[in-house]
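For reference, the structure discussed in these notes is given below.
Every protein chain but one is kept in place in this view of the complex.
Letters A and B mark the chains in the order given here, with residues in each chain numbered from 1 onward.
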Amino acid sequence: MSSLLTIESLTRQDIEEMIGLAGGFREVLDRDVPKVPTLVGKTVSLLFYEVSTRTRLSFERAAKALSADTLTFAPGGSSVAKGESLKDTALTLQAMGPDLMVVRHKATGAPWRVAEWTGLPVVNAGDGAHQHPTQALLDVFTLHRRLGALDGLRAAIVGDIRHSRVARSTSQALVTLGAEVTLVAPRTLLPVDLTEWDVATADGIDEVLGEVDVIYLLRIQQERGGGDVFPSIAEYVGRFGLTRDRAEQLSADALVMHPGPMNRGVEIDPAVADGPRSLVTDQVTNGIALRMAVLYSLLSGEGAA
Amino acid sequence: MEDHLSQVLTADDVDRVVRRISHEIIERHQGAKDVVLIGIHSRGVPLAEKIAAAITGFDGTRLPVGELDIGLYRDDRRQRPTARLGRTLIPVDLTGTQVVLVDDVLYTGRTVRSALDALSDLGRPGRIELAVLVDRGHRQLPIRADYVGKNLPTGSDQRVTVRVDEIDDESGVWVEDL
Partner (left out) sequence: MSGLIISGGLVVSGGDATAADVIVDEGIVTAVGPGLEIDDREVIDATDCWVGAGFVDLHTHLREPGQEWKENIESGRDAAAAGGYTAVLAMPNTDPVIDSGYVARQVKRGDGVRVIPSGAITMGRLGERLAHLDELWEAGVKVFTDDGDTVADGGVLRRAMEYIGQLGGLVAQHAEDPGLCAGGHMHEGSVSSRLGMMGLPSVGEEVIVARDLKLVELTGCRYHVQHVSTAGTVELIEAAKRSGLPVTAEVAPHHLALDHGEVSSMDPVFKMYPPLRTPDDVAAVREGLANGVIDCVATDHAPHAAFEKDVPFEEAPRGIIGLETAASIVHMSVGMDPTQFFDRMSHAPRRILGEDGAGVAVGATADLVVFRPEGTWTVENLRSRSNNTPWLDAKLEGVVGATIVGSDTMWRRSG
């Protein structure tokens, strides 16, 4: 593996190996000194064109826990405002000598372009509504730590699937590991054509409550609720929100996930978000371990020499 | 076992050597009460368990046994393909303990250096010692073993292979001309 751009290119074995590696790094994070010298002398460049606090911090934490240096580029006040193209920015950063680039960009495929232009290993930290492979891997890693093998796991992903890179990549990772995925969303927020998706769909959250082992909620962008794709936030919550009452209808050991940031009271009730079913904070910590595993895979060994 | 390998320690030899090292540990620590055995992945781990079992056999003491994977601490990662991470398991708080690191072969000393780095991130032992089944010479660092099963003069054009029952379904030490 020279870059991590999409879940689609990973086999079941690839994902399982990454989960295994991440488990080792999760143990490192629990040590007194949660840091290892593995990537001393390596530099990880973070090219974040979209505002993202948690993903960027997670990658920074992962790089630093492996003793790599980080070089962060975020466009506010930089040359992007002066009209510099993505290519020129990428080449400028490349000239500073990083060993790997982590790229987030609002346009589908941007990390592929950066990999092509720079020849460096690239980790896709989210491109448009397309892919977010480290999120998908941390999600299945989190479930795997809790449940073991995911074969036959019944998962529902609820929310704005159409515009969600998380839904795309996480559903693919789940399906690759043998889980059954149901997408739950208003028709206006489902992808138009699901022929390439190995998933089922449901028209409301009530249809799946008693049927799932894990329910994965996506952030609803509040600005869409002005009649853009659903009539109002209240009507969205009415049909798709995981309220406290609905959480009680989940099976006893069903789990709740959310990639964050959450809209408490919209897609998820605060009590559910903080309750015993919630894996939300696990997802965050596991995300660091998983990203350590990704950086380690791409930057150590012969391939990276 | 293939013909071009010559066996230098048999399974019985290994058991004998393990018992001797166990005695030495007890002697030096006057009962071995504060000792923690930590095996270096992968063949140091079953050796550490053998030593612990031997000590239990001699005086009933049950020593804690840990596992240490030094993959993340190697200084030669660029030359080696990405290995799978082994488990690192430290069963007790190491502060003030007498740690005996256990490995199969002592050669350049780089593995031990990595292990010392790793240990210092895991706690602050009062003392760290090193036990090895075979010392084959050719040190590149100022490191020596406190307990040596067998000193084995070798050329750098030879390979020393240690096998243990738990991993290889046989036990012994072989030397191979490359």
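In this text, a contact is a pair of C-beta atoms (placed from the backbone, for glycine too) under 8 Å apart; a residue touches a chain by one contact, two chains touch by 3 or more.
Not measured: the values here are computed from a predicted model.
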item: For the chain not depicted, the shown chains it touches; value: A
item: Chain not shown: contacting residue from A:Lys35, A:Arg54 or A:His163; value: A:His163
item: Touch criterion as defined above, residue of A:Glu196, A:Glu223 or A:Glu248 at the omitted chain; value: A:Glu196
item: Which of A:Arg26, A:Lys42, A:His105 or A:Arg277 contacts the chain that the document leaves out; value: A:His105
item: Residues of chain A in contact with the chain not shown; value: 85-87, 105-110, 112-113, 117, 127-131, 163-165, 168, 191-197
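Please note the rule applied: only the chains that are shown with their structure count from here on.
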item: In the complex with chain A, residue positions of chain B that touch it; value: 69, 71-73, 77-88, 117-118, 120-123
item: Sites on chain A touched by chain B in the complex; value: 17, 20-21, 24-25, 27-28, 31-33, 35-38, 66, 296-297, 300-305
